[in-house]
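This report concerns only the one structure given below.
Removed: one protein chain of the complex. Kept in place: all other protein chains.
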Amino acid sequence: MAALAFLCAALWLLGVSSPQSGAQGDLVQRGRALYEDGCSSCHGLDARGIAGRAPSLRGVGEQAADFYLSTGRMPLDRPGAQPVRGEPAYPPDEIRALVAFVGSFGGPRIPVADPARGNIAEGRELFTENCAGCHQVVGEGGMVTRASVPDLKQATPRQVAEAVRLGPYLMPPFSARQLDQGQLDSVARYVQYTKEPEDRGGWGIGHLGPIPEGMVAWLLGLVALVLTIRLIGERTTE
Amino acid sequence: MIPRPHPTDDAVRFVDDRLGASKAVKKALRYVFPDHWSFMLGEIALYCFAVLVATGIFLALFYSPSDSDVIYRGVYEPLRGAEVSESFGSVVNLSFDVPAGLLIRQTHHWAADVFVAAIVLHLLRVFFTAAFRKPRDVNYFVGVTMLGLALVEGFLGYSLVDDLLSGMGLVIAYSVLMSVPLIGAQAAVLVWGDAWPGSPELWPRMFIVHVLVIPLILGGLIATHLTMIMRHHHTQFRGPRRTEHNVVGTPLWPAYALRSLGLAAAVVAVLVLLGGLVQINPIWEWGPYHTADATNGAQPDWYLGWLIGGLRLVFGYEPVVFGYTLVPNPFWGGVAFPLVVFGILYAWPWLDRRRERDQAHHQLLDLPRDNPRRTALGAALFAWVAIVFFVGALDRIYFLLGVPYEGQIWFWRFGIFVVPVLVYFVVRRVTTELSVGRARVLRGWYGQTVRRAPGGGFEVLTPPDGAAPSVPAPEGPKGVTDTELGRVINALTATLNDQRPERLDVDRLQSLVTDSLGGEEKLAVVPDLNGAQVLDTRGERLADIRFAGGAWTVERAVPARDELPASPREPTRGEKARARARGAWRKLRP
Partner (left out) sequence: MRRRPPGQDEATTWEREVPRSGVMEGLVALLLAVAGVCAAAFAVLYVLDASTQLLGLSLGLAFAALAAALVVAGKRVVPQETAILDKPPLPDPEEREEVRELVRDAGEGVSRRGLIVGAAGVAGCGLGAALVLPIASLGPGADARLARTPWRRGRYLVDEEGERFGPDDLALGGFLTAFPEGADKEEVGSPVILARLRSQELDLPPERRGWAQDGVVAYSKICTHAGCAVAMFRYPLYPPQTPPPALVCPCHYSTFDPRNGGERTFGPAARALPQLPLMLDAQRRFVAGGPLSGRPGPSYLTVRK
């Protein structure tokens, strides 16, 4: 009798001491179902990847899964294509489930970046030194040979942190020793800023520099002036 | 009768009293400007230059030409604490702290972009209407030189700011100078004062060249350009009363002066509106330049886009002999390409003269379609430059449309030679078709000859062999051409308008009018003051010119030979197609 009571108490205690495990377990199960549906054809039913098609997801962690899914980069249309940002294929709760599932194999957790704690001047400097070569100095994106580089206009601070630590697709990763938490906060703050930089000169025309500027000079400035001289001058010889 | 006093009389008297300039002023006020709108493109450039000087003076008073490091402590937060050069800092402060500073800075930069664009359009107009022909080829050289100087001036201007974008451009300029074979390294170190980043004196020197040396040269060249135009008088398109020996248009005073001032005000308006409403070169967003920094998507200002295209396009090869690098790679796109283009531009009047075998002076312009070969060659050259310009932005095409960059580069490595050739043939065909349709309608006509029937309507004359009958060319004396008649009328008008009736001298008028015919095989007889007759040397009357009812009438006794319809020719493909289209349209219309 006492042993039974002890057993019940122990079981109850086990249930109380890990209250998430039940809910978490459900999430992982849900994630597994979604995974088998939408991801296993490339990443394998056991998430160990399929050679030549997709990498193993064991050990990539919640960090990678959340980044790729929340930015809509996964699932890919076809293996080998460059993952590009798009509408996420899953609603947020399903993403959480998939993330939990992938995370259940271990790996880095979702990193945090808090723009409010960052220093924008430090962020600008770090971004210019490490990111501007590919992403353009105010995050308008661009090109590297054989790949396009996305703009950062829709990147949330969490996604910035994930990308920085992960180094998705062709992007290099930055470890916590290279960019510590404070620096990451600053970079995230700067990226937030670049979504609406200080355009005190007027219409920003894409923050790309001379290409849109030249188009404005010709298509607005010169066209206006040519129309003016057509008004002032004669159009025939009469 | 004493003339009524007018408020401007005092000014006129002042000028004459103190400067004795009445004759010069009269000539100036009555100077005639042909008023086709395309002749005002150069004026747009001129007024842009005026805006550049005015705004530039303001900017120069705030700019500090120095590469000493300072810590930015101004209002723009993302730059706080950053190590920047004094130059960069002074321009950021001008943009943020000086009232109207950013407006004037942006107006200045827009003015530079529009300045070069207007010069390019003006050059295209001059080229395709053949205004560069004698005696204006020297003026054309002045213009091409001004274009080259404008490119350098603009580059220096935006490089002075020492921001990330322009700093990248400056190191590329350094590399391009170094790429000149054999002497490049010495030249670059000479100009920069040291290896990159150069000596501190570079910045005050760039500043002085930009605000003093080149503007003075440009100002002098502009004055030369305008003086020569005044000496040669402006060219004009063909048209009524226009000959190779006159200028028809609007006198400077009052109409043309007001219109030109209006254009000046419009140029200022457009540039100031752009300067206030559209952001250009937001250097606080780019940040300062450092040798170890770079940004994606860096481009030079538009008028140097052809050079970045050249630099990006060339295959990565450098000939090396005994360890000496004979031709560093940037040479082809950065030095050889612009030298070839400018060389062709400078040589063009001479090439055109040789091609046309034409050494004469010209006052009348060609329309582009009047000279298909010249227009096609010009279009091909322009296409070549435009393609290389376009190549400079292929990464944008890849980013927006997904076309692979390497593929595009390889395509255009061959395309820049193939496409201009295609353009040449296409343009030549098109302009030939256009010119055949328009000029000398009766020369080589095609159609039917009809004769009015006595009872109304008409009957078609068909010759026995089925071809349309031709009007035979007349024998006998050559008639008077339109040009000669024009000259006679001009001479008559000039004299008749000018002379007071009591001073008119029929004999003098007659010698004048004969002179105007150029002393060829024709002479003029002026029986009275209402007209003239043109005779050939045998005394045959060729044409009668009379002034009656407020207009000149011309009666030709003998038609001019070059205006006679020749035998009909086969319609061209274009004409057949248009006729078919017209026929189809008529059927469709209700």
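Structural remarks
By letter and in written order, the chains are A and B; residue numbering begins at 1 in each of them.
Keep this in mind: contacts are C-beta pairs under 8 Å (C-beta built on N, C-alpha and C of every residue); 3 or more make two chains touch, one makes a residue touch a chain.
Treat the numbers as computed from the prediction; the structure is a model and nothing was measured.
Checked against the full complex, the candidates B:His290, B:Arg396 or B:Arg578 give a single residue touching the omitted chain, namely B:His290.
Interface note: of B:Ala21, B:Ala195 or B:Val450, the residue touching the hidden chain in the full complex is B:Ala195. Within the complete assembly, B:Met178 is the residue of B:Met178, B:Ile283 or B:Leu345 that touches the hidden chain. By the touch definition given at the top, chain A reaches the unshown chain through residues 51-52, 54-55, 79-80, 129-130, 132-134, 142-147, 166-175, 177-178, 200-202, 228, 231-232. Touch with the hidden chain on the side of chain B covers residues 26-27, 30-32, 99-100, 102-103, 106-107, 135, 168, 171-172, 174-176, 178-179, 181-190, 194-197, 231-233, 241, 245-251, 254-259, 261-266, 268-270, 272-277, 290-298, 308, 311-318, 320, 323-326, 328-330, 333-334, 361, 363, 395, 405-406, 490-491, 493-495, 497-498, 508, 512, 515.
Throughout what follows, only the chains that are shown with their structure count from here on.
The distance from the centre of chain A to the centre of chain B, with each centre set as the mean of the Cα atoms, comes to 50 Å.
Listing the residues of chain A that touch chain B in their complex gives 120-121, 123-125, 128-129, 132-138, 140-146, 148-149, 190, 193, 197-205, 207-211, 213-214, 216-218, 220-222, 224-226, 228-230, 232-238.
For chain B in complex with chain A, the touching residues are 35-41, 43-44, 76-82, 95-96, 102, 106, 110, 113-114, 117-118, 121, 164-165, 236-240, 242, 259, 262-263, 266-267, 270-271, 274, 276-282, 284-287, 292-303, 305, 393, 395-396, 398-399, 402, 404-406.
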